[in-house]
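Every protein chain of the complex appears in place save one, which is left out.
Chain naming follows the written order as A and B, and within any one chain the residues start at number 1.
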Amino acid sequence: MRLRNRPGLWFGAPALAVAATAPLFLFTNSYNRGLLVLIVIYAMAGLSLDYIMGEMGQFSFGHAAFWGFGAYVSAKLALDLGVSPWIGFLAAPVAAGLVGLLIGYIALRRTRGLELAIVTLGFGVLAWTVALRWRPVTGGPAGLRQVPPPSLLGWEIRSELAYYYFALLLLLGVVFILTRLRESRFGRAVRSIHENEDLASSIGVPATRSYVFAFSFACALVGFSGALYAHHFRFVNPNLLGLQYMFIFLIVVLLGGTGTVWGPVLGAAIFVLVSEWLRALQEYRFLIFGVVLLMVVLFMPNGVFPALRRVARRVTGSGRSGGEEAARGAYPGSGGSEAG
Amino acid sequence: MNWDILGQQIWNGLLNGSIYVIFAAGLSLVFGVMRVINMAHGELTMLGAMLLFTVTSVMGLSYFAGAALVVVMMALAGFLVNRVTVRPFLGHSELVVILSTVALSFILLNGSLVVWGSTPKGVDKPFNEVLQVGGVYMTTAQILLVGVCFTAVLALYLVLTRTKLGKMTRATGQNLLGARLIGINTTAVYDATLIIASGLAALAGVLIVLISAASPNLGQPLLITGFAVVIVAGMGNVGGAVAVGLFLGLTEALFGQYVSTFYRQGYLYVVMIIVLLLRPQGLFGRR
Partner (left out) sequence: MALLETKGLTKLFGGLSAVDRLHLRVEQGDIMGLIGPNGSGKTTALNLITGFLKPTEGSVTYEGQDVTGLEPHELARKGLVRTFQITTLFENLTVRDNILHGSHLANPTTLMGALVRSGRYRRQRADMEARARELLALVGLEQRIDSVARDLSAGEHRYLEIAIALAANPRMVLLDEPATGLNPEEAAYLMDLIRTLSREGVTILLVEHNMRLITNICTRITVLNFGAKIAEGTPGEIVDDEAVVTAYLGRRRGA
């Protein structure tokens, strides 16, 4: 059965159907459709953070800085040089990727694990300070406004609906690339370092170099997500680089479940919708959110998606002999879809 | 060169540095013993400052009685921090513990905003005479701050090096399994570590109000400064954190005076990056 060979499909196909039709029923006004755009952008940022967490088994606390950096690069190009946002969508990931390469090289030579988390936190805060202080370039605390939307054949992608489908398409592209990348030689190298760095280097995987490139790739991806944010919400400010968004991405990843392609997508949807529903509680909103978060961590430490997957496996009867843990280590497709 | 300004900046740096020392020592202790990044450490300090405001201004306690009460209360709360946000997750990945402490900091910060609002609150200082030593102005409250910090560091040093508890925390930090095998109750060690660290965090909070106002927003910037200190010193090295905290406090003030007020906030992170480039394990770290 095909579903069995493509473990992501049972979730992906219905999720895509819901995502494609959501603007038709639940999300019918522009405010709600703006939430959909936010879900897509957070999902992309979450996928990128999860590349570091799930695939590399590492942690970056400076990830929001790359997100904000990508947003600034694209916004700045459009505002100061009149460059088309399309070029910005390319330039943002390239710039974020290059900075990621440099910082990855500095940070990953010796540090791993929790040390890396704190080191990247330091970089993130430094970037935030610069964004806040370098007024002539970054606009200081107020940031930059009037960032133009992208246009296609003379038609501006300005409405929430159009931008949502545009971003959704890109998100699907990202999911596709991430899925294929996992099976590639590079993806396997990264995974093997995650599993066992000594063994990986003894069989010829250049551990530090692979990790630096993987880190840079994740930075490029999150920079791209940041550019998408800038051209939709049409402003950038130093907060985009700060801890608040860092926590949001972290929540998106851990809520959905790390190490799975669909986890961060689900996590982004849950995060945006739940915090929206809690809006009625006004100042109690984030307090309640903290409690909800603690509860989720307590009762679903692996995230919501793996819990759902367990249920789905039971229903479709496609459980593996190795159980849940084996599935965590396995790749979509590596279980025989190509060998068979 | 105006020597009075230099002296004044050294004094100001010493004040900030004392706070960094107390704060970073607790952060580093938790990391060194438990391999846990406590993202709520800054909010514990904030809570110390806010509670002090409440017990002095609302309940009418004196500064000293209030400070003692708050530090003891917060130290005991450290037990709860361990049992609610750390211990249940130790079997899982290190990241889950980060998330649970992030959740705790969310709760503490937003809970405090609900209770106290975001306006900074002044706390009455026990005494606040201005003294002039040479050309340097200092207040008696500031001298109290520095004195308490040094006493606290000395006490921490004695606890960690001279007591059985200190030996047990070091053994646990070096090798959890080994510590268990030789009969150390590591759960109790973890409880004690978070009790000490929370007490230190709250102490930083009750001291901060001697030099600035109490506000629910003071936790996050302090947490970030604390991390810079801990990285430069070497993760988990408490003694190093003390030396580096003091050094960075001093040089940060001098940087602000003589190089750039504007980028003063960035100074710590630039130092951090230079240290990372030249000595990734930190100044006092061993690899």
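Note that in this section contacts are C-beta pairs under 8 Å (C-beta built on N, C-alpha and C of every residue); 3 or more make two chains touch, one makes a residue touch a chain.
Just so you know, these numbers come straight off a predicted model, no measurement behind them.
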Touch partners, limited to displayed chains, of the chain removed from view: A
Residue among A:W86, A:Y105, A:W134 or A:F186 that touches the chain left out of view: A:F186
Residue touching the undisplayed chain, where the options are A:L16, A:I106, A:A207 or A:L278: A:A207
Listed residues A:L102, A:V137, A:L152 or A:I177, member touching the removed chain: A:I177
Residues belonging to chain A that touch the chain removed from view: 177, 180-181, 183-189, 191-192, 195-196, 198-207, 321-322, 325-326, 328-331, 334-335, 338-339
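Note that in this section only the chains that are shown with their structure count from here on.
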Distance between the centres, which are taken as Cα means, of chain B and chain A, whole angstrom: 32
Chain A - residues contacting chain B, complex: 53, 59, 106-107, 109-111, 113-115, 117-119, 121-123, 125-126, 129-130, 133, 243, 247, 250-251, 254, 258, 283-287, 289-291, 293-294, 297-298, 301
List of chain B residues in touch with chain A within their complex: 31, 35, 37, 84-85, 88-89, 92, 94-96, 98-100, 102-107, 109-111, 113-114, 220, 224, 227-228, 230-231, 235, 262-263, 265-266, 269-270, 272-273, 276-277, 280-281, 287
